[in-house]
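A single protein chain has been omitted from the complex, and every remaining protein chain is retained in its original position.
We just call them A and B in the order they show up, numbering each chain from 1.
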Amino acid sequence: MLEVVDIDVRFDRHPVLDALSLQVSDGEVVAVLGPSGAGKSTLLRVIAGLLRPDAGAVVLDGVDITERPAHLRNVGMMFQDEQLFPHLDVAANIAFGPRMHRWPAAAVAERVDELLTIVGLDGFGSRRVDRLSGGEKKRVALARSLAPRPSVLLLDEPLTGLDRELHDRLIAELADVLRATATTAILVTHDGDEADALATRVVQWSELQPVWTISTARRDW
Amino acid sequence: MKRLLAVIALAALTVSCGSDAASDEPAAITLVAYDSFPPSDTSLNAALDEFTESTGIAVKVVIAGDAGTMVTKARLTAGNPEGDVMWGVDNTLLSAALDDDVFAAYQPTGWDSISTDLTDLVPGHELTPVDFGDVCINYDIEWFASNGLQPPAGLDDLVKPEYKDLLVVQNPSTSSPGLAFLMATIAHAGEDNWKDYWTALRANGVEVVDGWTTAYQEEFSGTAGSTGGRPLVVSYGSSPPAEVIFADPPRTDAPTAVIESTCFRQIEFAGVLRGTEHEAEARKLVDFLISTTFQDELPLNLFVYPARTDIALPPEFTEFAVVASTPLTIDPAEIAANRQQWQDEWTTIVLR
Partner (left out) sequence: MDHHRVALNRVPRWFVAALAIAPVLFITGLYAWPVTTLLLTTLRDTTGGTSPFANIAGVVWFTVWQATVSTVLTLIVGMLPTYVLARFSFRGRRAMMAAATVPFVLPTVVVGAAFLALLPQSWHGTARAMIVAHVFFNLAVVVRLVGSMIAVIPHDLVGAARTLGASPVRAARLVILPLLRPALWSAAAVIFLFSFTSFGVAKLLGGPRNPTVEVEIARRATQLGDVGGAAALSALQLVLLAVVIVWTARRQRRAAVELHGATAPRSPRNRGERIMVVSVAALIGLVVGTPVIALVSRSFKVGTSWSLSAWTQLGGGEVRPGAGLGVDPLASVGASLRFAVVAAVIATAIGFLAATAINTSPRLGRLLDAGLMLPLGTSAVTIGLGMLITFDTPPFDWRAQWWLVPLGHALVAVPFVVRAMLSVLRSIPADLRAAAATLGAAPIRSWWQVDARALRRPLLAGAGFSAAISLGEFGATTILTRSGSETLPIAIGRLLGRAGDLPRAQAFALATVLLALSTAIVMASGSHEQLGSGDRA
């Protein structure tokens, strides 16, 4: 159970998030639907521990983790623009998380193979990531974020920037993966179809930030 | 691109404005000099202008680097020189220059007004002595007074324990006063004993720096306002008057003085470069360089003594400068024959 309680975030004194609260139960996939630039990514960063809120708390399974550094939270994140490590090959990208958690080598290798199969990239392990297509990169990013078995997975516009056909195919695959791995997840998107297809529950941004006007929040991170 | 074009146009303009300085008057000759020769704006340059006025020969001064560099270049270009007359070959470089046949012999008008001690060095008239000076140990008067210590009387005192860690000298491999001081010690201690002398000097904490500027301006304590910590330095016999003349506010006494028995005589020569296309004009310029008009300007501009014996010295010179009555000397031919070996041996003894 993840609880976000009364979060405030200000950039240069401009409020970006104002007393925002959200609860996500185990196994739920919550889609937060709203226009770009509204502050959705900021919310994910606060949960991931990449951004310290000015006020409020993040509580995971009853423990307040607001002050806990990102690497000790076990909250995974798939970035909008993948952020694959360009100096590592596909397998090493996926293995990064398990290795950070000091899994034994054999377990790491097994996990990498398992995830390559799940995301449909069997045999891609030794490929360079800058040689991958857009869709392949997304799959690697997904596999990498799932690899260390995070308690919560955060997905930041996971399928933007792909052409229509690929987008639709990947939505289905992503939904399958999330279901198959029974991952608790928060997905932020501006695409209603995407939200409907992936989420068990859709939350409108305007419900989270009722007084919000886009003009005051130019900076999304 | 427009702005860039404007910049280029502006640059071209600057260049063309600059280059017309090298005018092509009928008789223009080039005086090649070392880097302490002022290129313009002093009474020395004014004297050269007088020469141009009276003879119609324009003189362009080009600076070829320090004396060593200048002579190296002259040797490389012997017979096809960079200029017509060269100023400032000193007695440590003399033989090398003569061996490579850099100069065209000429006995200028006024030769007889120069002391024979100087002219004897160039019996073949390849070069003309133009000035001389001494390289000597200078000391910080106030430092010795306030420390209740007598300044050293001579080279032998420098190895005594009371003068430990007080002296800064220049590397003879990179500095002309440094080389002169090495010569002084060789002349004093003799060819067999100078190495022992330097071994003792090193044990007594002599500091070695690369050149005069570092030694005098940074390490020597005597020059006013200096942050340096050593009260003894190898410099020139004419450094004390410079301290008086270039003091601000003006002062009447020198803060430094010279230890006369440590002085090594440096003699500078000028001559017509072999291969010049303007030999007649070049000869006239050499005549002028030892004329009273030009020689008069030497003390206060180059801080050297004129080679002519009939020049009245400025008061600061007579009062504060030292010209040793019996300076240490070594025959230029001997210097030329042994210089590199001496320098290498010195490096092994003092630096390694």
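Throughout what follows, contacts are C-beta pairs under 8 Å (C-beta built on N, C-alpha and C of every residue); 3 or more make two chains touch, one makes a residue touch a chain.
Predicted model only: the values in this text are computed from it and were never measured.
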{"item": "Residue of A:His14, A:His87 or A:Arg169 in touch with the missing chain, whole complex considered", "value": "A:His87"}
{"item": "Sole residue of B:Ser40, B:Ser146, B:Thr252 or B:Thr326 that reaches the chain not shown, by the stated touch rule", "value": "B:Ser40"}
{"item": "Residue in contact with the excluded chain [from B:Ser239, B:Thr262 or B:Thr276]", "value": "B:Ser239"}
{"item": "Residue among B:Leu48, B:Ala64, B:Val286 or B:Val322 that touches the chain left out of view", "value": "B:Ala64"}
{"item": "Interface with the unshown chain - residue positions in chain A", "value": "12, 45, 48-52, 69-77, 79, 81, 83, 85-87, 96-97, 100-101, 130, 144-145, 147-148, 150, 154"}
{"item": "Interface with the undisplayed chain - residues on chain B", "value": "1, 4, 7-8, 10-12, 14-15, 18-19, 21-22, 30, 32, 35-36, 38-45, 60-66, 68-69, 71-73, 75-77, 80, 82-83, 96, 171, 173-174, 207-214, 216-219, 223-225, 227, 229, 235-236, 239-240, 242-243, 245-249, 297, 300-301, 303, 314, 339-340, 343-344, 347, 351"}
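Keep in mind that, in the parts below, only the chains that are shown with their structure count from here on.
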{"item": "Distance between the centres, which are taken as Cα means, of chain B and chain A, whole angstrom", "value": "77"}
